[in-house]
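Just one protein chain is left out here, and the rest sit where they should.
Now for chain A:
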Amino acid sequence: MGLLLDALAAIGRAVLRACRLAGAVALFALEALSHLVRPPFHGRMFGRAFAEIAYFSLPVVALTAIFTGMVLALQSYTGFSRFNAEGAVANVVVLSITRELGPVLAGLMVAGRIGAAFAAEIGTMRVTDQIDALVTLSTNPMKYLVTPRLLAGTIALPLLVVVADILGVMGGWVIGTFKLDFSSAAYLRSTFDFLEAGDVVHGLVKSAVFGFVVALMGCWCGYTSKGGAQGVGGATTAAVVSSSILILALDYVLTEMFFAR
């Protein structure tokens, strides 16, 4: 009995701690968002963050998308040929990429690159007093460091996903026409015949949320880091792990919401 109560108390404490953390992150996000409507605006910082995400993540997201499209074509061909349904390969590729794999894989890649970079940049600024220095130089650090990054993440990831969608479909098309002997025109026709605008929009909404989450966790972990270089290292890891898990969990939640409609 006592053991059971102890276990319950421990679980309760962990849940409380998680709730407190979630609340703190939510307040952090709200404060950052409130600066979207309060001048001055730091357009230069937005441009910098946007370039960092869009430009530097493009190669890795592009490669991921191409190979994923190729593998999808091969795998679905193997599977569907058992039911004589090879014709569905193009549909499977385009739907999987636009609805699911484009946003999730791009999100995870960006979490690894950008979540880590944001946490390291802001964490270093924290432990070297640069954030305090901003305050003494008449600059609100949330407005200057966090808000532009959140905005950039929310806008840049959907753009990356558009590219990932196109390249993923191309990867499938390359395998379809050159290896699986589909006619190029037929493959493309069945790709676009079954694709609905809603599929693409669904993916882009997801990716906007993922982009926001990656930037948020990167900024939060960096902003609250302490304890020198080791603290910054910990913040970086925490940012990548937490944003990756959140991406996968939110992916389920958002998919459920879209299906429910």
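In this text, a residue touches a chain if its C-beta (ideal position, glycine included) is under 8 Å from a C-beta of that chain, and two chains touch if they have at least 3 such contacts; residues count from 1.
We take it that contacts and distances are computed from a predicted model.
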TODO: Leaving aside the chains on screen, match the unshown one to its UniProt name from "ATP-binding cassette domain-containing protein", "Oxidoreductase", "C-type cytochrome biogenesis protein CcsB" or "Amine oxidase".
DONE: "ATP-binding cassette domain-containing protein"
Open item on the list: I'm checking contacts with the chain that's been left out. Which of A:128, A:183 or A:237 qualifies?
Closed with: A:128
TODO: Consider the whole complex, including the chain that is not shown, and state which of A:139, A:177, A:224 or A:255 touches that chain.
DONE: A:139
Task: In chain A, positions touching the absent partner - done: 40, 121, 124-125, 128-130, 132-133, 135-139
